[in-house]
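A single protein chain has been omitted; all remaining protein chains appear in their positions.
Think of it as A, B and C in the order they're written, each chain with its own count starting at 1.
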Amino acid sequence: MSHLPVLIPITLLLSAFLIPLAGYVKRDFAFAIASVGAFLAFAFSLRGLLMVLSQGEIRYHLGGWAPPIGIEYVLDALSAFMAAVVTLIGLVVLIYSRRSVLHEVPQRVVPLYALAMLLLAGLVGIIVTGDLFNLFVFLEISSLSAYALMAIGDDRAPVASFRYLILGSIAGSFYVLGVGFLYFSTGSLNMADVAQRLPALYQSRAVAAAAIFIFIALGLKMALFPLHLWLPDVYTYAPSAVTALIAPIMTKVSAYALIRMLLTVFQPHYLRDMLPVTSVIAWLGAAGILYGSIMAIAQSDFRRMLAYSSVSQIGYIGLGIGLANPLGLIGALLHILNHAFMKACLFLVAGSIRFRTGRWEVSSFAGLGRKMPWTMAAFTVAALSMVGIPPAAGFFSKWYLLLGGIDRGNWFFVATILLSSLLAAVYFFRVLEQVYAGRSEESAFKNVSDPPASMLFPTIILGAGVLVLGLLNSIIVSRILELVVAPLNEPRG
Amino acid sequence: MNWYTAIVLALFFGLLVYAERDLPDSSDASSPARTHVAPTYIEQSYEDTRTPNIVTSVLADYRGYDTLGETVVILTAGLAVILILPRSDRRR
Amino acid sequence: MSALAGNYTYYITAFLLAIGLYGMIGKKNLLKKLIGMNIFQTAIFLFFIHGAVKPGTTVPVLDSRIGMDAAAYINPLPHVLILTAIVVSVATTGVALALLITIYRRYGSLEETTILERMKQSS
Partner (left out) sequence: MRERLENSVVEGLSRFLVPFIQIFALYVITHGHYGPGGGFQGGVILAASMMLLRLSLGEEYEHRRFSPTAASFVAAVGILIYAFAGLVPMMFGGRFLDYGYLPIPGLSPAELRYHGILIVESGVGLVVWGTLVTLFDHLLGREG
């Protein structure tokens, strides 16, 4: 009997509890335990992914109780893929974070690492669970730790974090309300069991309300336009290592939960044909792509620009989910992976720039290309990938989204994707121009150089990862993602 | 009240009223919540756990993992407050 | 279906939910937002507890005089879920209060408009 599914979150939880205890003894233990815990969790999820690919899905009954009675963990191609992505990004960012955290918030290292581990544990718990209410519990673990982590940055961080807390609580409460409607309609909380009992209830208004509440909740959590209002402030004012940890994965995990609801709980054809949820998500995604890109062009603060670019990238994921056809969903999932790498890389670069120069304004970056060559090389790769230049990973996910849009026959979506690539080019090339061609006063960056190896190395890994993902994308699609989207290929009914 | 607050509230309340029709009535003995999973807890609890209080046996055993999660939530809140509001160790 | 006779609690719950939501998105004072959040969450607890009710039955603690007849006890599962949700709500409130204390120390007010003004002044 394999304990793998439960080992992934439990490793993270245990290391989170050990950090405060060990942190009393020596502050540096906190970092060591966090890295080891994240590494083990990544190893477990990678092993889980390989096992799932060779033997099919793993179901784990917690407490030994069979599903409708007890809680079930499900490791299938989708959840194993997501768990591997989340733990890998978490691990890389944690390795990076040590110097950055010591630099920005030296007094609070121990609780910060404990909460970072709880955040990862909550996200992984959302991913592997097969129970609707268990998902809520882990959603709240990850949200609470995110509120706290985001509150300790700049002066304005607590206000941004409080606003996020209120919107996040609305999301959590809506989710519970939706689960309540589902429970009273079906009598079960297990996702597979609910899915089995739902088709008889497709005419029920209570089920429709449940779907609407759950999708609003997850839309808020993933910052889908126009529910993104909390995102820019929060990303801008949090400590840079925290933003680098949260931005690439947290909204993606909510997107994953949305996909889980679409594929596993409600059948795709219910949300496509009987309740127009998927087309609403697709249109909101398209609107978010344009809005985020335009707002990103208007920003002069580098972090804020990246935050708005996140809104636009989440729009891509929403568009792919909303298309609800195999190509669109492959695009969305591939974009979750690619964007996690690209955004993590970009925020790590932002953190390195702050570490060395303390600046945020794009206009003050002139000449950094010569001073921080390796960092800026990683930035260039990630930026090109965001724009969608072919050898980099970002091109391929956009390509699948384009194919999905064509498949759906909606030319507005196709035009949106093409146009937004141009807009992304505008805001990233503006930065690249400053970095490489801008003329600086030599005195400003006299002692600036690439950051220390513990920060530089993860940045370069992620930058290289973007290129590697671009090369490997056909393998990822054919070996993993096509398994995930298989339910969409089946004839309706 | 802003106009958009009013619209959001009206939509929200409207959705709740709309959904009411198909929610099972509490006097309906054949409703899914009363026939599907819950009876198993009531009938099995004593046999499985020797615990007469079914809420306790469900909370700590059948759905014990939820309770572990909620304990972690409380702990997260404690750590969060320690992070946000560090106490000064200085004595006056 | 005896629609209103059994379900007027549902409408009270819906009304409470709307009040809570109004507090969260309509009020400008941060503490009032938090109070709205608590009303909203409590209304959700009521919704679940109301759903667990079966008229003419007793609490879910086995009684040897009644036996293990599932029809004689109210539904225990919503109570379990709500115990969990209450704890989550308490935890969220605790974190929110910590944030409010930090905000108040920094800006001397919990009114959103005042805070925004003071933010502009400081930058």
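What we mean here is this: contacts are C-beta pairs under 8 Å (C-beta built on N, C-alpha and C of every residue); 3 or more make two chains touch, one makes a residue touch a chain.
Bear in mind that the values here come from a model prediction, so they are computed numbers and not experimental data.
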item: Chains shown that the absent chain touches, full complex; value: A, B, C
item: Which residue of C:Ile35, C:Val61 or C:Met119 touches the chain not shown here; value: C:Val61
item: Absent-chain contact - pick from C:Ile25, C:Ile39, C:Ala52 or C:Ala98; value: C:Ala98
item: Residue, one of A:His3, A:Lys26 or A:Arg370, that touches the chain absent here; value: A:His3
item: On chain B, residues whose C-beta touches the chain left out of the figure; value: 47-53, 55-57, 59-61, 64-65, 67-68, 71-72, 74-75, 77-78, 81-82, 85-89
item: Touching residues (missing chain, whole complex) on chain A; value: 1, 3, 6, 10, 13-14, 17, 20-21, 60-64
item: Touch list for chain C against the chain that is not drawn; value: 59, 61, 83, 87, 94, 97-98, 101, 105
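Methods note: only the chains that are shown with their structure count from here on.
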item: Chain-level touch network, classified as line, ring, star, complete or other; value: complete
item: For chain B paired with chain C, centre-to-centre distance based on mean C-alpha positions, whole Å; value: 10
item: Averaged-CA centre spacing for the pair chain C and chain A, given as whole angstrom; value: 28
item: Distance from the mean Cα position of chain B to that of chain A, given in whole angstrom; value: 26
item: Residue numbers of chain C (touch at least two other chains); value: 17, 21, 25, 51, 77-78, 81, 84, 88, 91-92, 95, 99, 102
item: Set of chain A residues in contact with two or more other chains; value: 133, 137, 140, 144, 147-148, 151, 158, 183-184, 189
item: Residues on chain C engaged by chain A in the complex (per definition of touch); value: 17, 21, 24-25, 30, 33-34, 37, 40-41, 44, 47-48, 51, 77-78, 81, 84-85, 88, 91-92, 95-96, 99-100, 102-103, 106-107, 115, 119, 122
item: Residues of chain A that touch chain B when the two form their complex; value: 13, 17, 20, 62-63, 65, 68-71, 107-108, 111-112, 114-115, 118, 121, 125, 133-134, 137-138, 140-141, 144-145, 147-149, 151-152, 158, 181, 183-189, 197, 204-210, 212-213
item: Residue numbers on chain B that touch chain A, as the complex places them; value: 15-16, 18-24, 31-38, 40-41, 44, 61-66, 69-70, 72-73, 75-77, 79-84, 86
